[in-house]
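Removed from the display is one protein chain of the complex; every other protein chain stays in position.
Lettered A, B, C and D in written order, each chain numbered from 1.
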Amino acid sequence: MDLATLIGLFGALGVILSAIMLGGSVGTFVNAPSIAVVIGGTIAVTLTQVSLGEFFGSFKVAMGAFLYKQSKPEQLIDEAIELADTARKEGILALESKEIGDPFLDSGVRFCIDGHPTEVVQKMLSKDINLTLERQNVGIRMFKSVAEAAPAMGMIGTLIGLVQMLANMDDPKQIGPAMAIALLTTLYGAIIANAIALPIAAKLKKISSEERLNKLLILESISGIQDGTNPRVLQQLLTTFLPENKREAVLKDK
Amino acid sequence: MDLATLIGLFGALGVILSAIMLGGSVGTFVNAPSIAVVIGGTIAVTLTQVSLGEFFGSFKVAMGAFLYKQSKPEQLIDEAIELADTARKEGILALESKEIGDPFLDSGVRFCIDGHPTEVVQKMLSKDINLTLERQNVGIRMFKSVAEAAPAMGMIGTLIGLVQMLANMDDPKQIGPAMAIALLTTLYGAIIANAIALPIAAKLKKISSEERLNKLLILESISGIQDGTNPRVLQQLLTTFLPENKREAVLKDK
Amino acid sequence: MDLATLIGLFGALGVILSAIMLGGSVGTFVNAPSIAVVIGGTIAVTLTQVSLGEFFGSFKVAMGAFLYKQSKPEQLIDEAIELADTARKEGILALESKEIGDPFLDSGVRFCIDGHPTEVVQKMLSKDINLTLERQNVGIRMFKSVAEAAPAMGMIGTLIGLVQMLANMDDPKQIGPAMAIALLTTLYGAIIANAIALPIAAKLKKISSEERLNKLLILESISGIQDGTNPRVLQQLLTTFLPENKREAVLKDK
Amino acid sequence: MDLATLIGLFGALGVILSAIMLGGSVGTFVNAPSIAVVIGGTIAVTLTQVSLGEFFGSFKVAMGAFLYKQSKPEQLIDEAIELADTARKEGILALESKEIGDPFLDSGVRFCIDGHPTEVVQKMLSKDINLTLERQNVGIRMFKSVAEAAPAMGMIGTLIGLVQMLANMDDPKQIGPAMAIALLTTLYGAIIANAIALPIAAKLKKISSEERLNKLLILESISGIQDGTNPRVLQQLLTTFLPENKREAVLKDK
Partner (left out) sequence: MDLATLIGLFGALGVILSAIMLGGSVGTFVNAPSIAVVIGGTIAVTLTQVSLGEFFGSFKVAMGAFLYKQSKPEQLIDEAIELADTARKEGILALESKEIGDPFLDSGVRFCIDGHPTEVVQKMLSKDINLTLERQNVGIRMFKSVAEAAPAMGMIGTLIGLVQMLANMDDPKQIGPAMAIALLTTLYGAIIANAIALPIAAKLKKISSEERLNKLLILESISGIQDGTNPRVLQQLLTTFLPENKREAVLKDK
């Protein structure tokens, strides 16, 4: 479903690869030690900042985030209104038998059924939202630190190459190719940072903020359900979570 | 109506184009693979961070924002005062027959007529303001990420060109033109970022913050109307939304 | 009165100009197309982000800010204490006949005389302070965007010049002068940003925050006057707005 | 236990060292004056910003942070629930005989036993959390300022080397090696900043924010214990501090 992300990631690398192939031999751009310096160094620097578990876990987190199907706000609103209707007519305990699609909405409704007072439910759910956000930030920050480490290691590699070249300039013919190799690490670093790590970090952030918005919508719904708000009023309140052009559809629906 | 923006966008590109033409043949500055790397790469990197819908939608959003005619604060104040007058004399229900120009003011008045208590109305409208702001930020962030991706792809293209040139320096005469081509991607990236994407992002942000200010003014008006504030007092309060040199006109008006 | 700003602006340009003249002919540094690219491009990019009115208005705003004579906090305190004294002895309506120097203090006192309750007066004045700040930020941001656009256009100009030079390197003797011209746009951009736009933006920000502090002092004074605070206590409270070495003078004064 | 950090720190330096050794003699990369400029200068600049005590203390702080074993949130929850159970059944004073593993939880429980009212306990503990955060930030900022000073001193060293080389270009054969030496300081600065100081600062920040989260969990627990919250409800509230996949384990546990 995250078609754009897949197209984007492979598209960017494809564009770079075709630019390389168009200009001649690909071999010029492959240099094992340079690859080792940039990728090895980037991994090492990133590892310093996290635990081993988080390092390997964050790839799973990233994959999970790309595959995770977010509930659509429209559906959440419909589901919440239905629950509010039932709760109003038959009492909150009637919600027990309902099947609820979204897990966060489900756990919120369970809290209500358990009979916790409104403030406690709101506090638990708010805390959950904030702490989930903090946990997701750990993954985002890891990809950001990759995006900072890769160009830095690329620059260090290029400086090492330049010093080696400058210190031994006996054969002028070797200067060009030596500089070419020295520049490779900078190129690798720029590609890793700009075509891979930064876009992934941005995507994770976007997913995280969409999830937060959904959860805020649910928080509002639960509050309305528990307070016995008129479902019609609740619906009007919840539609503010939608962009204006989608509000009509939801409101007419009812 | 956004004449300045149009003049600016075309002016910047015009100035750059004339600088290119003045220096000789335009052909030197056109290189299909370089264009493909920078534009293709920038689109790909941007796509990674958004959904396909948002990518194409944001151009519509941008166009819409440029064409959308913002209500003038002075008019909003006049309209709000008139409504407050009517509400005070004939009751809030008398507003039902009024034609209201601004859609946000209109929906606020509808909420009042529906009989929601003040806090509920304020909460709905505040939520609407904040969530609209968040939605507009998505578009702004997309143009900002274009402004970051374009120079990055430009640098990657230049590095690829430099490596190719340095690895094959047999014919010294080719060094100059090869470097010229290598630099083109950097030039493209700089133009896309600085003459197109960044100004559009800044303009969208400005439109968004003007709209927010208008909506805050309306929020204040609705609150005044619902609380039955003296229209004269309300007017004094609302004129603080205007710069000092425009306040007199509005206050004398009455 | 803003002697330092005048000395600074002309001093910076003077220092740069003398560095140019010292090194030989000034003519080397004047190149009409380069000037057109940087200044024209910077104006165009800035225009994109604002309206025509704001663009021309902001020069007036800047001039006005430099010429506007800020009230001194010490004088404001003296004036406020006097008003508080009068209000306490003869009632708030006695303030009607007073001549008040500062326009913001004056409008605050008028609100009190009009009989608005304390919260309404505080709300109106606070709103005024915040919205004035937002309006002044528009001007500050415009000069900041000039400071970002100028070096960007300078770099674009230099890249164009470099590409033209590298593509036509038939006459080695022309390389030097051609590069000199290419670098001129970068130089222009750096001068516009660092010696003109950034200092003006910083100065406007400083003026704006001084005005804000003055208005906060007045807000506090009005609150004290309306609540009938003991003028002696009010004075102690207001002197916290002064640096420690100036407090004694004000306190002894009384 | 901070295996990842150790692997990372030594890995990054190892990768850089092998890149140097692969390219030829290590001697080319060792230049005593260059080392003195970068390391000496960085230490000096950092010293300017702190006190002697803090400078030497921060190494101890860093070591301590790496070795300090953080309590696991799961254990803290278990411990807190047990305490809440006891307090509910036998009264808060019964906690006196309990052995509590975590020092912050222990001091919180002591405050409860001492009979301070809830607000005072919460205030003391919150203050403790915020002030500990501020103190840890001092150490983080020191390593960040090292990461800023090192590249700056590296650039200053390279500029000095370049000026010396350019002023005496009699022997063209010396240009290469001289530039190699000039570049060394930039290389040193980049290594110190990117492979040592920045990762340590990031790690310290991460440890600090994990500790903060643990302490917020304890704050919540103490509040629940003192208010006599149902241990089952408290447990549900505390599990929001865990990522979703770990919650089940804790909840089933009971």
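Convention: contacts are C-beta pairs under 8 Å (C-beta built on N, C-alpha and C of every residue); 3 or more make two chains touch, one makes a residue touch a chain.
From a predicted model like this one, the values you see are computed outputs, not experimental measurements.
Taking every chain of the complex into account, the omitted one touches C, D. The missing chain, though absent from the display, is touched by one residue of D:I7, D:I100, D:I160 or D:L216; that residue is D:I160.
Mapped onto chain D, contacts with the missing chain fall at residues 33, 36-37, 40-41, 43-52, 54-55, 111, 116, 120, 123-124, 127-128, 131-132, 134-135, 145, 148-149, 152-153, 155-157, 159-169.
In the full complex, chain C touches the hidden chain at residues 2-5, 7-12, 14-16, 18-20, 22-24, 28-29, 176-177, 179-180, 183-184, 186-187, 190-191, 193-195, 198-200, 202-203, 206, 209, 213, 233, 236-237, 240-241, 243-244.
Rule of thumb we're sticking to: only the chains that are shown with their structure count from here on.
By the document's definition of touch, chain B and chain C have no common neighbour. Here chain A and chain D face each other with different sets of residues for the most part; under half of the interface numbers are shared between them.
Chain copies chain A and chain B are related through a rotation whose angle, from the C-alpha fit, is 70° to the nearest 5.
Mean C-alpha position of chain C lies 40 Å from that of chain D.
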